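Rest of the complex left out; these chains stay put.
So that you can tell them apart, the chains are marked A and B in the order they are listed, and the count of residues begins at 1 in each.
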Amino acid sequence: MELGFIGLGKMGMNMVTRLRRDQHRVVVFDRAAELITQAETQGGVGARSLADMVGKLTAPRAVWIMVPSGAPTEETVHAVAALLQPGDIIVDGGNTRYHDDVRRARELKTRGIHYVDAGTSGGIWGLKVGYCLMIGGDEAPVKHLAPVFTTLAPPDGWAHVGAVGAGHYVKMVHNGIEYSMMQGYAEGFELMSKSEYRLNLAQIADLWMHGSVVRSWLLELGAGALKEDPKLEQLKGYVQDSGEGRWMIADAIDKDVPVPTLTAALFTRFRSRQEESFAEKMLAALRNAFGGHAVRR
Amino acid sequence: MELGFIGLGKMGMNMVTRLRRDQHRVVVFDRAAELITQAETQGGVGARSLADMVGKLTAPRAVWIMVPSGAPTEETVHAVAALLQPGDIIVDGGNTRYHDDVRRARELKTRGIHYVDAGTSGGIWGLKVGYCLMIGGDEAPVKHLAPVFTTLAPPDGWAHVGAVGAGHYVKMVHNGIEYSMMQGYAEGFELMSKSEYRLNLAQIADLWMHGSVVRSWLLELGAGALKEDPKLEQLKGYVQDSGEGRWMIADAIDKDVPVPTLTAALFTRFRSRQEESFAEKMLAALRNAFGGHAVRR
(Lines give C-alpha, C1' and ligand atoms only; values in the text may rest on other atoms or scores of the structure.)
Protein backbone atom coordinates (compact mmCIF):
# COMPACT_ATOMS: atom_id res chain seq x y z
CA MET A 1 0.00 0.00 0.00
CA GLU A 2 1.00 3.66 0.22
CA LEU A 3 2.36 5.53 3.23
CA GLY A 4 3.80 8.92 4.05
CA PHE A 5 6.73 8.63 6.45
CA ILE A 6 8.17 11.48 8.51
CA GLY A 7 11.39 11.02 10.48
CA LEU A 8 14.32 9.13 9.00
CA GLY A 9 16.43 8.61 12.10
CA LYS A 10 17.89 5.31 13.23
CA MET A 11 14.49 3.68 13.71
CA GLY A 12 12.65 5.46 10.91
CA MET A 13 15.16 4.67 8.19
CA ASN A 14 15.17 1.00 9.12
CA MET A 15 11.39 0.93 8.98
CA VAL A 16 11.39 2.50 5.54
CA THR A 17 13.87 -0.17 4.45
CA ARG A 18 11.49 -2.92 5.61
CA LEU A 19 8.53 -1.19 3.94
CA ARG A 20 10.37 -0.93 0.64
CA ARG A 21 11.37 -4.58 0.75
CA ASP A 22 7.67 -5.41 0.60
CA GLN A 23 7.17 -2.92 -2.24
CA HIS A 24 5.04 -0.43 -0.34
CA ARG A 25 5.07 3.03 -1.90
CA VAL A 26 6.67 5.27 0.76
CA VAL A 27 6.77 9.04 0.45
CA VAL A 28 9.46 10.22 2.87
CA PHE A 29 10.34 13.46 4.60
CA ASP A 30 12.91 14.54 7.14
CA ARG A 31 14.39 17.91 8.08
CA ALA A 32 17.77 16.54 7.01
CA ALA A 33 17.86 16.47 3.23
CA GLU A 34 20.65 13.86 3.10
CA LEU A 35 18.43 11.37 4.93
CA ILE A 36 15.76 11.84 2.29
CA THR A 37 18.36 11.15 -0.40
CA GLN A 38 19.41 8.03 1.48
CA ALA A 39 15.80 6.82 1.64
CA GLU A 40 15.42 7.47 -2.07
CA THR A 41 18.22 4.99 -2.79
CA GLN A 42 15.92 2.38 -1.31
CA GLY A 43 13.10 3.41 -3.55
CA GLY A 44 11.43 5.89 -1.26
CA VAL A 45 9.77 8.88 -2.91
CA GLY A 46 11.40 12.00 -1.50
CA ALA A 47 9.28 15.01 -0.52
CA ARG A 48 10.59 18.58 -0.22
CA SER A 49 8.16 19.51 2.50
CA LEU A 50 5.20 18.17 4.45
CA ALA A 51 2.90 19.79 1.92
CA ASP A 52 4.81 18.15 -0.90
CA MET A 53 4.53 14.79 0.85
CA VAL A 54 0.82 15.13 1.36
CA GLY A 55 0.42 16.16 -2.27
CA LYS A 56 2.15 12.99 -3.39
CA LEU A 57 -0.24 10.73 -1.48
CA THR A 58 -3.66 9.48 -2.62
CA ALA A 59 -6.69 9.77 -0.34
CA PRO A 60 -7.34 8.28 2.08
CA ARG A 61 -3.78 9.25 3.04
CA ALA A 62 -1.82 7.58 5.85
CA VAL A 63 1.19 9.31 7.38
CA TRP A 64 3.52 7.64 9.84
CA ILE A 65 5.30 10.02 12.23
CA MET A 66 8.56 8.70 13.68
CA VAL A 67 10.23 11.68 15.36
CA PRO A 68 11.37 12.20 18.97
CA SER A 69 8.51 12.14 21.48
CA GLY A 70 7.31 15.29 23.17
CA ALA A 71 7.41 18.62 21.40
CA PRO A 72 8.79 17.38 18.04
CA THR A 73 6.01 14.81 17.68
CA GLU A 74 3.36 17.24 18.89
CA GLU A 75 4.40 19.87 16.37
CA THR A 76 4.61 17.38 13.54
CA VAL A 77 1.15 16.03 14.28
CA HIS A 78 -0.27 19.53 14.15
CA ALA A 79 1.60 20.47 10.98
CA VAL A 80 0.57 17.33 9.14
CA ALA A 81 -3.01 17.43 10.36
CA ALA A 82 -3.34 20.94 8.94
CA LEU A 83 -2.62 19.50 5.51
CA LEU A 84 -4.86 16.43 5.69
CA GLN A 85 -8.51 15.86 4.85
CA PRO A 86 -11.34 13.90 6.44
CA GLY A 87 -10.71 10.17 6.21
CA ASP A 88 -6.93 10.52 6.32
CA ILE A 89 -4.89 8.79 9.04
CA ILE A 90 -1.99 9.87 11.24
CA VAL A 91 0.11 7.17 12.93
CA ASP A 92 2.35 8.10 15.83
CA GLY A 93 5.04 5.42 16.02
CA GLY A 94 7.13 7.11 18.71
CA ASN A 95 7.18 6.92 22.50
CA THR A 96 4.29 9.24 23.25
CA ARG A 97 2.62 9.36 26.66
CA TYR A 98 -0.79 7.84 26.12
CA HIS A 99 -2.68 10.82 27.51
CA ASP A 100 -1.35 12.84 24.60
CA ASP A 101 -2.69 10.28 22.13
CA VAL A 102 -6.15 10.51 23.65
CA ARG A 103 -6.10 14.29 23.49
CA ARG A 104 -4.83 14.44 19.91
CA ALA A 105 -7.29 11.86 18.67
CA ARG A 106 -10.14 13.87 20.18
CA GLU A 107 -8.91 17.05 18.52
CA LEU A 108 -8.43 15.41 15.12
CA LYS A 109 -11.76 13.62 15.27
CA THR A 110 -13.55 16.96 15.02
CA ARG A 111 -11.99 17.29 11.58
CA GLY A 112 -12.61 13.68 10.56
CA ILE A 113 -8.94 12.69 10.72
CA HIS A 114 -8.07 9.32 12.27
CA TYR A 115 -5.29 8.92 14.80
CA VAL A 116 -3.53 5.64 15.47
CA ASP A 117 -0.81 5.07 18.06
CA ALA A 118 1.79 2.40 17.46
CA GLY A 119 3.99 1.34 20.34
CA THR A 120 7.13 0.08 18.66
CA SER A 121 9.66 -2.27 20.24
CA GLY A 122 12.73 -3.87 18.81
CA GLY A 123 15.33 -1.15 18.71
CA ILE A 124 18.14 -1.36 16.23
CA TRP A 125 17.42 -5.05 15.72
CA GLY A 126 14.01 -4.35 14.24
CA LEU A 127 15.38 -4.02 10.73
CA LYS A 128 16.35 -7.67 10.73
CA VAL A 129 13.90 -9.23 13.19
CA GLY A 130 10.89 -6.97 12.67
CA TYR A 131 9.27 -4.60 15.13
CA CYS A 132 6.81 -5.70 17.75
CA LEU A 133 3.91 -3.30 17.23
CA MET A 134 1.25 -2.53 19.84
CA ILE A 135 -1.54 -0.68 18.09
CA GLY A 136 -4.21 1.57 19.58
CA GLY A 137 -7.03 3.22 17.66
CA ASP A 138 -10.37 2.77 15.95
CA GLU A 139 -11.14 -0.39 14.07
CA ALA A 140 -11.32 1.09 10.56
CA PRO A 141 -7.98 2.90 10.29
CA VAL A 142 -6.19 0.02 12.00
CA LYS A 143 -7.66 -2.38 9.45
CA HIS A 144 -6.59 -0.05 6.66
CA LEU A 145 -3.01 -0.04 7.93
CA ALA A 146 -2.77 -3.80 8.46
CA PRO A 147 -0.52 -4.41 5.42
CA VAL A 148 1.99 -1.91 6.77
CA PHE A 149 1.97 -3.43 10.25
CA THR A 150 2.40 -6.89 8.76
CA THR A 151 5.47 -5.75 6.86
CA LEU A 152 7.06 -3.96 9.80
CA ALA A 153 6.44 -6.73 12.34
CA PRO A 154 7.72 -10.28 12.48
CA PRO A 155 5.06 -12.98 12.02
CA ASP A 156 2.35 -12.55 14.71
CA GLY A 157 4.27 -9.48 15.80
CA TRP A 158 1.55 -6.86 15.76
CA ALA A 159 -1.81 -6.61 17.46
CA HIS A 160 -4.61 -4.14 17.86
CA VAL A 161 -4.66 -3.95 21.65
CA GLY A 162 -7.39 -1.36 22.23
CA ALA A 163 -8.76 2.11 21.69
CA VAL A 164 -6.62 5.17 20.98
CA GLY A 165 -3.73 5.37 23.45
CA ALA A 166 -3.77 1.65 24.22
CA GLY A 167 -0.82 1.03 21.94
CA HIS A 168 1.41 3.47 23.74
CA TYR A 169 -0.02 2.39 27.10
CA VAL A 170 1.01 -1.20 26.47
CA LYS A 171 4.37 -0.02 25.18
CA MET A 172 4.84 1.99 28.38
CA VAL A 173 4.24 -1.10 30.49
CA HIS A 174 6.52 -3.07 28.18
CA ASN A 175 9.31 -0.62 28.85
CA GLY A 176 8.69 -0.66 32.61
CA ILE A 177 9.04 -4.43 32.61
CA GLU A 178 12.20 -4.01 30.56
CA TYR A 179 13.63 -1.82 33.35
CA SER A 180 12.97 -4.46 35.98
CA MET A 181 14.43 -7.25 33.88
CA MET A 182 17.54 -5.26 33.08
CA GLN A 183 17.98 -4.38 36.74
CA GLY A 184 17.56 -8.02 37.74
CA TYR A 185 20.30 -9.08 35.35
CA ALA A 186 22.48 -6.16 36.43
CA GLU A 187 22.25 -7.14 40.10
CA GLY A 188 23.06 -10.75 39.33
CA PHE A 189 26.03 -9.95 37.14
CA GLU A 190 27.42 -7.42 39.61
CA LEU A 191 27.27 -10.04 42.33
CA MET A 192 29.00 -12.61 40.12
CA SER A 193 31.63 -10.05 39.19
CA LYS A 194 32.60 -9.98 42.87
CA SER A 195 32.62 -13.71 43.44
CA GLU A 196 35.68 -15.52 44.75
CA TYR A 197 35.06 -17.99 41.93
CA ARG A 198 36.46 -15.63 39.29
CA LEU A 199 33.52 -16.38 37.07
CA ASN A 200 33.53 -15.82 33.33
CA LEU A 201 30.46 -13.66 32.96
CA ALA A 202 30.25 -13.88 29.20
CA GLN A 203 30.39 -17.67 29.38
CA ILE A 204 27.60 -17.73 31.95
CA ALA A 205 25.36 -15.32 30.07
CA ASP A 206 25.79 -17.42 26.99
CA LEU A 207 25.25 -20.67 28.89
CA TRP A 208 21.98 -19.43 30.34
CA MET A 209 20.66 -18.87 26.83
CA HIS A 210 20.49 -22.64 26.42
CA GLY A 211 17.68 -24.16 28.39
CA SER A 212 17.70 -22.00 31.53
CA VAL A 213 14.65 -20.34 33.06
CA VAL A 214 16.15 -16.85 32.66
CA ARG A 215 16.86 -17.03 28.95
CA SER A 216 15.61 -13.98 27.11
CA TRP A 217 16.50 -11.67 24.32
CA LEU A 218 17.94 -9.14 26.75
CA LEU A 219 20.22 -11.84 28.14
CA GLU A 220 21.34 -12.67 24.62
CA LEU A 221 22.31 -9.04 24.15
CA GLY A 222 24.04 -9.09 27.53
CA ALA A 223 26.04 -12.12 26.50
CA GLY A 224 27.17 -10.28 23.39
CA ALA A 225 28.17 -7.19 25.33
CA LEU A 226 30.13 -9.22 27.88
CA LYS A 227 31.89 -11.14 25.16
CA GLU A 228 33.14 -7.90 23.64
CA ASP A 229 34.12 -6.29 26.93
CA PRO A 230 34.24 -8.96 29.68
CA LYS A 231 34.66 -6.55 32.58
CA LEU A 232 32.72 -3.68 31.04
CA GLU A 233 35.79 -1.53 31.35
CA GLN A 234 35.02 0.40 28.20
CA LEU A 235 31.96 2.23 29.41
CA LYS A 236 30.64 4.32 32.24
CA GLY A 237 27.75 3.28 34.42
CA TYR A 238 25.77 6.31 33.36
CA VAL A 239 22.26 5.15 32.59
CA GLN A 240 19.65 7.33 30.98
CA ASP A 241 15.93 6.79 30.81
CA SER A 242 13.47 7.90 28.18
CA GLY A 243 10.36 8.50 30.26
CA GLU A 244 8.18 5.41 30.04
CA GLY A 245 9.37 4.13 33.43
CA ARG A 246 8.42 7.44 35.04
CA TRP A 247 5.01 7.41 33.40
CA MET A 248 4.37 3.84 34.45
CA ILE A 249 5.14 4.71 38.07
CA ALA A 250 2.73 7.64 37.85
CA ASP A 251 0.09 5.34 36.41
CA ALA A 252 0.73 2.67 39.04
CA ILE A 253 0.33 5.26 41.78
CA ASP A 254 -2.90 6.46 40.18
CA LYS A 255 -4.20 2.91 40.29
CA ASP A 256 -2.80 1.92 43.70
CA VAL A 257 -0.56 -0.78 42.23
CA PRO A 258 2.75 -1.55 43.97
CA VAL A 259 5.68 -1.51 41.53
CA PRO A 260 8.72 -1.97 43.77
CA THR A 261 11.13 -3.40 41.22
CA LEU A 262 10.26 -0.70 38.70
CA THR A 263 10.98 2.06 41.18
CA ALA A 264 14.18 0.35 42.29
CA ALA A 265 15.27 0.16 38.67
CA LEU A 266 14.50 3.79 37.92
CA PHE A 267 16.16 5.03 41.11
CA THR A 268 19.29 3.06 40.25
CA ARG A 269 19.42 4.99 36.99
CA PHE A 270 18.94 8.29 38.82
CA ARG A 271 21.77 7.43 41.18
CA SER A 272 24.00 6.40 38.29
CA ARG A 273 23.81 9.95 37.00
CA GLN A 274 24.66 11.69 40.27
CA GLU A 275 28.22 12.82 40.82
CA GLU A 276 27.48 12.92 44.50
CA SER A 277 24.32 12.27 46.46
CA PHE A 278 22.99 14.80 48.94
CA ALA A 279 21.06 11.99 50.65
CA GLU A 280 24.26 10.07 51.26
CA LYS A 281 25.94 13.16 52.65
CA MET A 282 23.00 13.61 54.96
CA LEU A 283 23.41 10.04 56.18
CA ALA A 284 27.09 10.62 56.83
CA ALA A 285 26.26 13.83 58.68
CA LEU A 286 23.71 12.09 60.89
CA ARG A 287 26.01 9.17 61.70
CA ASN A 288 28.69 11.63 62.64
CA ALA A 289 26.30 13.62 64.77
CA PHE A 290 25.08 10.80 66.98
CA GLY A 291 27.98 8.45 67.00
CA GLY A 292 30.99 10.58 66.34
CA HIS A 293 31.61 8.24 63.44
CA ALA A 294 34.46 9.29 61.25
CA VAL A 295 33.38 11.00 58.06
CA ARG A 296 35.34 11.52 54.87
CA ARG A 297 35.88 15.13 53.97
CA MET B 1 28.70 -44.06 29.88
CA GLU B 2 27.54 -45.42 33.23
CA LEU B 3 25.88 -43.53 36.07
CA GLY B 4 24.24 -44.26 39.38
CA PHE B 5 21.14 -42.09 39.89
CA ILE B 6 19.44 -41.47 43.22
CA GLY B 7 16.10 -39.67 43.39
CA LEU B 8 13.38 -40.34 40.84
CA GLY B 9 11.08 -37.42 41.54
CA LYS B 10 9.67 -35.09 38.89
CA MET B 11 13.10 -33.82 37.84
CA GLY B 12 15.06 -37.00 38.42
CA MET B 13 12.79 -39.28 36.42
CA ASN B 14 12.88 -36.93 33.44
CA MET B 15 16.65 -36.82 33.60
CA VAL B 16 16.84 -40.61 33.61
CA THR B 17 14.57 -40.61 30.57
CA ARG B 18 16.97 -38.32 28.71
CA LEU B 19 19.97 -40.38 29.79
CA ARG B 20 18.37 -43.59 28.58
CA ARG B 21 17.52 -42.03 25.22
CA ASP B 22 21.24 -41.65 24.66
CA GLN B 23 21.85 -45.21 25.81
CA HIS B 24 23.74 -44.42 28.98
CA ARG B 25 23.67 -47.28 31.49
CA VAL B 26 21.79 -45.86 34.51
CA VAL B 27 21.54 -47.71 37.82
CA VAL B 28 18.62 -46.15 39.67
CA PHE B 29 17.48 -45.96 43.27
CA ASP B 30 14.69 -44.21 45.13
CA ARG B 31 13.00 -44.82 48.46
CA ALA B 32 9.78 -45.39 46.52
CA ALA B 33 9.97 -48.81 44.90
CA GLU B 34 7.32 -47.97 42.30
CA LEU B 35 9.49 -45.17 40.94
CA ILE B 36 12.34 -47.65 40.47
CA THR B 37 9.97 -49.91 38.57
CA GLN B 38 8.94 -46.97 36.43
CA ALA B 39 12.55 -46.15 35.64
CA GLU B 40 13.17 -49.78 34.73
CA THR B 41 10.55 -49.52 32.01
CA GLN B 42 12.84 -46.98 30.39
CA GLY B 43 15.75 -49.34 30.58
CA GLY B 44 17.16 -48.22 33.91
CA VAL B 45 18.81 -50.86 36.07
CA GLY B 46 16.95 -50.97 39.38
CA ALA B 47 18.85 -51.21 42.66
CA ARG B 48 17.37 -52.47 45.90
CA SER B 49 19.56 -50.24 48.06
CA LEU B 50 22.41 -47.78 47.85
CA ALA B 51 24.83 -50.63 48.44
CA ASP B 52 23.21 -52.63 45.67
CA MET B 53 23.49 -49.62 43.36
CA VAL B 54 27.16 -49.12 44.13
CA GLY B 55 27.77 -52.83 43.60
CA LYS B 56 26.26 -52.61 40.15
CA LEU B 57 28.61 -49.81 39.03
CA THR B 58 32.13 -50.17 37.68
CA ALA B 59 34.98 -48.09 39.09
CA PRO B 60 35.49 -45.21 38.78
CA ARG B 61 31.85 -44.94 39.78
CA ALA B 62 29.78 -41.80 39.29
CA VAL B 63 26.60 -41.27 41.30
CA TRP B 64 24.14 -38.43 40.61
CA ILE B 65 22.10 -37.34 43.61
CA MET B 66 18.80 -35.64 42.79
CA VAL B 67 16.88 -35.43 46.06
CA PRO B 68 15.47 -32.43 47.94
CA SER B 69 18.12 -29.99 49.11
CA GLY B 70 19.06 -29.67 52.76
CA ALA B 71 18.96 -32.68 55.07
CA PRO B 72 17.87 -35.27 52.45
CA THR B 73 20.79 -34.41 50.17
CA GLU B 74 23.23 -34.18 53.07
CA GLU B 75 22.26 -37.63 54.35
CA THR B 76 22.36 -39.17 50.91
CA VAL B 77 25.81 -37.76 50.22
CA HIS B 78 27.09 -39.27 53.45
CA ALA B 79 25.42 -42.62 52.88
CA VAL B 80 26.71 -42.94 49.33
CA ALA B 81 30.18 -41.71 50.19
CA ALA B 82 30.48 -44.42 52.82
CA LEU B 83 30.07 -47.00 50.05
CA LEU B 84 32.41 -45.43 47.48
CA GLN B 85 36.13 -45.76 46.87
CA PRO B 86 38.93 -43.37 45.94
CA GLY B 87 38.48 -42.08 42.42
CA ASP B 88 34.69 -42.32 42.51
CA ILE B 89 32.53 -39.25 41.91
CA ILE B 90 29.45 -37.84 43.60
CA VAL B 91 27.34 -35.29 41.68
CA ASP B 92 24.86 -33.14 43.56
CA GLY B 93 22.28 -31.99 41.02
CA GLY B 94 19.93 -30.37 43.52
CA ASN B 95 19.60 -26.85 44.89
CA THR B 96 22.34 -26.97 47.50
CA ARG B 97 23.74 -23.86 49.14
CA TYR B 98 27.24 -23.55 47.78
CA HIS B 99 28.90 -23.42 51.18
CA ASP B 100 27.71 -26.98 51.73
CA ASP B 101 29.33 -28.07 48.48
CA VAL B 102 32.64 -26.63 49.57
CA ARG B 103 32.46 -28.33 52.94
CA ARG B 104 31.43 -31.70 51.52
CA ALA B 105 34.11 -31.64 48.83
CA ARG B 106 36.74 -30.96 51.46
CA GLU B 107 35.51 -33.84 53.60
CA LEU B 108 35.33 -36.27 50.69
CA LYS B 109 38.72 -35.23 49.34
CA THR B 110 40.39 -36.74 52.40
CA ARG B 111 39.06 -40.08 51.20
CA GLY B 112 39.90 -39.50 47.54
CA ILE B 113 36.30 -39.11 46.44
CA HIS B 114 35.46 -36.36 43.94
CA TYR B 115 32.51 -34.06 44.42
CA VAL B 116 30.86 -32.18 41.59
CA ASP B 117 27.97 -29.71 41.94
CA ALA B 118 25.54 -29.28 39.08
CA GLY B 119 23.18 -26.34 39.15
CA THR B 120 20.23 -27.49 37.09
CA SER B 121 17.71 -25.21 35.42
CA GLY B 122 14.80 -25.98 33.17
CA GLY B 123 12.10 -27.33 35.43
CA ILE B 124 9.49 -29.63 33.99
CA TRP B 125 10.42 -28.52 30.49
CA GLY B 126 13.90 -29.98 30.75
CA LEU B 127 12.76 -33.38 29.52
CA LYS B 128 11.96 -31.93 26.15
CA VAL B 129 14.30 -28.94 25.91
CA GLY B 130 17.23 -30.22 27.94
CA TYR B 131 18.56 -28.87 31.23
CA CYS B 132 20.87 -25.92 31.48
CA LEU B 133 23.70 -27.23 33.66
CA MET B 134 26.13 -25.05 35.62
CA ILE B 135 28.96 -27.27 36.77
CA GLY B 136 31.42 -26.73 39.62
CA GLY B 137 34.30 -29.04 40.54
CA ASP B 138 37.76 -30.22 39.65
CA GLU B 139 38.81 -30.61 36.05
CA ALA B 140 39.18 -34.39 35.98
CA PRO B 141 35.79 -35.54 37.28
CA VAL B 142 34.00 -32.86 35.23
CA LYS B 143 35.75 -34.13 32.12
CA HIS B 144 34.79 -37.67 33.01
CA LEU B 145 31.13 -36.70 33.30
CA ALA B 146 31.03 -34.67 30.10
CA PRO B 147 29.03 -37.27 28.12
CA VAL B 148 26.31 -37.23 30.79
CA PHE B 149 26.16 -33.43 30.82
CA THR B 150 25.98 -33.37 27.05
CA THR B 151 23.01 -35.72 27.08
CA LEU B 152 21.13 -33.87 29.79
CA ALA B 153 21.67 -30.39 28.36
CA PRO B 154 20.54 -28.85 25.10
CA PRO B 155 23.35 -28.00 22.62
CA ASP B 156 25.84 -25.63 24.33
CA GLY B 157 23.71 -26.02 27.43
CA TRP B 158 26.31 -26.97 29.98
CA ALA B 159 29.53 -25.38 31.14
CA HIS B 160 32.19 -25.90 33.74
CA VAL B 161 31.96 -22.56 35.49
CA GLY B 162 34.50 -22.96 38.29
CA ALA B 163 35.77 -24.84 41.30
CA VAL B 164 33.56 -26.84 43.65
CA GLY B 165 30.49 -24.82 44.63
CA ALA B 166 30.63 -22.57 41.58
CA GLY B 167 27.88 -24.54 39.87
CA HIS B 168 25.42 -24.02 42.67
CA TYR B 169 26.65 -20.45 43.16
CA VAL B 170 25.84 -19.58 39.57
CA LYS B 171 22.52 -21.40 39.87
CA MET B 172 21.74 -19.36 42.99
CA VAL B 173 22.32 -16.12 41.08
CA HIS B 174 20.30 -17.51 38.18
CA ASN B 175 17.36 -18.04 40.48
CA GLY B 176 17.72 -14.63 42.04
CA ILE B 177 17.54 -13.05 38.59
CA GLU B 178 14.50 -15.22 37.91
CA TYR B 179 12.79 -13.66 40.94
CA SER B 180 13.39 -10.14 39.67
CA MET B 181 12.21 -10.96 36.18
CA MET B 182 9.06 -12.66 37.44
CA GLN B 183 8.34 -9.72 39.71
CA GLY B 184 8.85 -7.30 36.84
CA TYR B 185 6.33 -9.14 34.70
CA ALA B 186 3.95 -9.47 37.65
CA GLU B 187 3.99 -5.72 38.27
CA GLY B 188 3.39 -4.96 34.61
CA PHE B 189 0.52 -7.41 34.24
CA GLU B 190 -1.13 -6.27 37.46
CA LEU B 191 -1.05 -2.72 36.20
CA MET B 192 -2.49 -3.72 32.83
CA SER B 193 -5.19 -5.75 34.59
CA LYS B 194 -6.40 -2.47 36.09
CA SER B 195 -6.29 -0.42 32.92
CA GLU B 196 -9.34 1.39 31.62
CA TYR B 197 -8.41 -0.11 28.26
CA ARG B 198 -9.74 -3.55 29.20
CA LEU B 199 -6.62 -5.14 27.81
CA ASN B 200 -6.39 -8.76 26.78
CA LEU B 201 -3.39 -9.85 28.81
CA ALA B 202 -2.93 -13.19 27.07
CA GLN B 203 -2.90 -11.45 23.70
CA ILE B 204 -0.30 -8.95 24.90
CA ALA B 205 1.96 -11.58 26.48
CA ASP B 206 1.83 -13.53 23.27
CA LEU B 207 2.38 -10.43 21.14
CA TRP B 208 5.48 -9.48 23.10
CA MET B 209 7.01 -12.84 22.25
CA HIS B 210 7.38 -11.64 18.66
CA GLY B 211 10.13 -9.10 18.30
CA SER B 212 9.77 -7.14 21.56
CA VAL B 213 12.63 -6.30 23.91
CA VAL B 214 11.02 -8.18 26.80
CA ARG B 215 10.57 -11.50 25.05
CA SER B 216 11.80 -14.39 27.17
CA TRP B 217 11.00 -17.93 28.07
CA LEU B 218 9.29 -16.81 31.27
CA LEU B 219 7.04 -14.56 29.23
CA GLU B 220 6.21 -17.46 26.94
CA LEU B 221 5.11 -19.44 29.98
CA GLY B 222 3.16 -16.43 31.20
CA ALA B 223 1.37 -16.19 27.88
CA GLY B 224 0.37 -19.84 28.20
CA ALA B 225 -0.89 -19.39 31.74
CA LEU B 226 -2.93 -16.31 30.80
CA LYS B 227 -4.42 -18.07 27.82
CA GLU B 228 -5.70 -20.85 30.04
CA ASP B 229 -6.98 -18.56 32.80
CA PRO B 230 -7.16 -14.97 31.49
CA LYS B 231 -7.88 -13.34 34.84
CA LEU B 232 -5.98 -15.85 36.95
CA GLU B 233 -9.16 -16.61 38.82
CA GLN B 234 -8.27 -20.23 39.31
CA LEU B 235 -5.39 -19.76 41.70
CA LYS B 236 -4.38 -17.99 44.87
CA GLY B 237 -1.59 -15.46 45.00
CA TYR B 238 0.33 -17.58 47.47
CA VAL B 239 3.94 -17.65 46.34
CA GLN B 240 6.56 -19.89 47.85
CA ASP B 241 10.31 -19.66 47.55
CA SER B 242 12.88 -22.40 47.66
CA GLY B 243 15.81 -20.62 49.27
CA GLU B 244 18.13 -19.42 46.54
CA GLY B 245 16.77 -15.88 46.68
CA ARG B 246 17.46 -15.72 50.40
CA TRP B 247 20.98 -17.03 49.95
CA MET B 248 21.69 -14.59 47.19
CA ILE B 249 20.64 -11.69 49.41
CA ALA B 250 22.91 -12.99 52.15
CA ASP B 251 25.76 -13.23 49.65
CA ALA B 252 25.06 -9.76 48.26
CA ILE B 253 25.16 -8.33 51.78
CA ASP B 254 28.44 -10.14 52.43
CA LYS B 255 29.88 -8.51 49.33
CA ASP B 256 28.29 -5.06 49.74
CA VAL B 257 26.29 -5.37 46.53
CA PRO B 258 22.89 -3.63 46.32
CA VAL B 259 20.15 -5.99 45.14
CA PRO B 260 16.99 -3.91 45.44
CA THR B 261 14.83 -5.75 42.92
CA LEU B 262 15.74 -9.12 44.38
CA THR B 263 14.73 -8.04 47.87
CA ALA B 264 11.53 -6.47 46.56
CA ALA B 265 10.70 -9.72 44.81
CA LEU B 266 11.36 -11.89 47.85
CA PHE B 267 9.44 -9.58 50.17
CA THR B 268 6.46 -9.69 47.81
CA ARG B 269 6.48 -13.45 48.22
CA PHE B 270 6.68 -13.14 51.99
CA ARG B 271 3.74 -10.77 52.00
CA SER B 272 1.74 -13.06 49.73
CA ARG B 273 1.86 -15.71 52.42
CA GLN B 274 0.72 -13.49 55.28
CA GLU B 275 -2.91 -13.61 56.30
CA GLU B 276 -2.41 -10.29 57.97
CA SER B 277 0.62 -8.09 58.39
CA PHE B 278 1.68 -6.83 61.80
CA ALA B 279 3.59 -4.03 60.09
CA GLU B 280 0.45 -2.81 58.37
CA LYS B 281 -1.47 -2.91 61.64
CA MET B 282 1.28 -0.87 63.21
CA LEU B 283 0.96 1.71 60.43
CA ALA B 284 -2.78 1.89 60.97
CA ALA B 285 -2.24 2.27 64.71
CA LEU B 286 0.23 5.12 64.21
CA ARG B 287 -1.99 6.96 61.74
CA ASN B 288 -4.83 6.69 64.16
CA ALA B 289 -2.69 7.90 67.01
CA PHE B 290 -1.51 11.13 65.45
CA GLY B 291 -4.31 12.00 63.13
CA GLY B 292 -7.37 10.37 64.58
CA HIS B 293 -7.66 8.69 61.19
CA ALA B 294 -10.39 6.11 61.03
CA VAL B 295 -9.16 2.55 61.36
CA ARG B 296 -10.91 -0.67 60.40
CA ARG B 297 -11.54 -2.98 63.28
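Things to note:
Here is the rule we go by: contacts are C-beta pairs under 8 Å (C-beta built on N, C-alpha and C of every residue); 3 or more make two chains touch, one makes a residue touch a chain.
Computed from a predicted model, the values in this text were never measured in an experiment.
Number of identical chains making up the complete complex in this structure, 2 of which are shown: 4.
Convention: only the chains that are shown with their structure count from here on.
When the CA atoms of chain A are superposed on chain B, the rotation angle comes to 180 degrees (nearest 5).
Inter-chain centre distance (chain A to chain B, centres taken as mean C-alpha positions): 34 Å.
Of all residues in chain B, only 121-123, 126, 129-132, 134, 136, 153-159, 161-163, 165-166, 169-170, 173-181, 183-185, 187-188, 190-192, 194-195, 197-200, 203-204, 206-219, 248, 251-252, 255, 257-262, 264-265, 267-268 touch chain A in the complex they form.
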